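Only one protein chain is missing from this complex, and each of the others stays in its spot.
Now for chain A:
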Amino acid sequence: MNTLIQLAYFGVAVVFILGLKAMSSPVTARRGIVWAGYAMIAATLVTFYTPGMQNYGLMITAIVLGGGVAWWSGRVVKMTDMPQMVAIYNGMGGGAAAAIAALEFARGGVHSPGVATLAVLGALIGSVAFSGSCVAFAKLQGIMTKTWRLPQQNIVNIVLAGLTVLLGLAIVISGTPVPALIIAFFIVALALGVILTSPIGGADMPVVISLLNAFTGLAVGFEGFVLGNPALIVAGIVVGASGTLLTQLMAKAMNRPIKNVIFTPITGEAAGGGEAIEGSMKEFSALDAASVMRYASKVIIVPGYGMAVAGAQHKVWEMAQLLEEGGVEVVFAIHPVAGRMPGHMNVLLAEAGVPYDKIFDLEEINADFAQADVALVIGANDVVNPVARTDKSSPIYGMPILNADMAQNVIVVKRGKGAGYSGIENALFYKDNCRMLYGSAQQAIGEVITHVKALEV
């Protein structure tokens, strides 16, 4: 029986890797998650036959409750709120890894110092991933709106991390640790996760979620070594490594080294540092916008998070189709971090029915702005801010941006006059070729559509 279970775990690990591989290409991605899903079900079922197990009633209750709640919440959540759901499910995985370690210590299942070290490491990383993900969830969900920094934040981080390591070491050395020591360790580890993530906000959030995802993977892998379970080891470590790479790719897309994300977050105060911007914002009516675009030959649409929260992607696509019927070339330009996460905007546009061949990455399209008659910026801000190219004192200096300012005309659809998500003034809005169309994306684009239709007659 045991051999059969081990063989099943082996198969599960192989399918997980193949699934992950499939998920890294758009053509096979859907297949990948379905394969991995079947493998997960198989792994769960097989585990029920592990020899010498008890507490089945409690186990099934926990699976039904936990799985049910998560399944339901994942089904009903809006597409725009996906990032925080990924964060919270990830946190739960980290919490589960930490709880496994806690139970192994509580029942005296840890015998050698080597195993104890791995259990402690997994518990530490899992706890940080758990509390950190909860903070990330609270922030993206809008429950926690302020990013706060303690005075001497980095020193507090280091002291707290040091304390956790010391407590962990004490657990390893003591062999049969006292409950008080274990409880203290978990409290400090959880606090560390909160303190680490609290100062981070804005555009850095996806990088943090991705990093915590890699953390959870590692934690699961370490607990896999503790339990001698190869499915956990392979899946956990594979996710740990791929998650680390993914975090690097995301950080690179934003030109924010990971250490800067954690130790010197973009905050309102830092944002005050940039040079003063001269000029004024010039307003535009929906009718003006409609006529400029209707008689253009090429329009590039730059969608941002503002468009997504307004739920305007369907309207925007309707407008794009109208313009195309009139012979205007319309394409979408997507910044790597448009939306709240890399790729999030593509998902939202796909949901609205925009075909892939109209969606272009930053590298593909940046040269085209100079030939475009209109760049229509909808609810995007920092990703088109030219100070990232020009102003060395700006916190976003060096971040790759979409060169919307190079288009002949720039129309910015924006709710109000405030600064962007990161709190940095946008020099684009003050440029001579830029016009502001105020209003929520949904309503503003709706008006543009009406006017475009009127122009047809």
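Note that in this section a contact is a pair of C-beta atoms (placed from the backbone, for glycine too) under 8 Å apart; a residue touches a chain by one contact, two chains touch by 3 or more; residues count from 1.
Going forward, contacts and distances are computed from a predicted model.
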Protein that the absent chain corresponds to, by UniProt name, given "ABC transporter permease", "NADH-quinone oxidoreductase subunit N", "Benzoyl-CoA 2,3-epoxidase subunit BoxA" or "proton-translocating NAD(P)(+) transhydrogenase": "proton-translocating NAD(P)(+) transhydrogenase"
Option touching the unshown chain, where A:Thr164, A:Ser198 or A:Asn346 are the choices: A:Asn346
Omitted-chain contact residue, chosen from A:Ile209, A:Val316, A:Val383 or A:Leu428: A:Ile209
Selected from A:Gly11, A:Pro230 or A:Gly446 as touching the chain missing from the view: A:Pro230
Contact partner of the left-out chain, one of A:Leu167, A:Val239 or A:Ala427: A:Val239
Absent chain, residues of chain A that touch it: 9, 12, 16-17, 19-21, 23-27, 29-30, 32-34, 36-37, 40, 43-44, 47-48, 50, 52-56, 58-59, 61-71, 73-75, 77, 79, 82-83, 85-86, 88-90, 92-93, 95-97, 99-100, 102-104, 106-107, 109, 114, 206, 209-210, 213, 216-217, 220-221, 223-225, 227-246, 249-250, 253, 317, 321, 334, 336, 339, 341-344, 346-347, 350-351, 353, 355-357, 359, 361
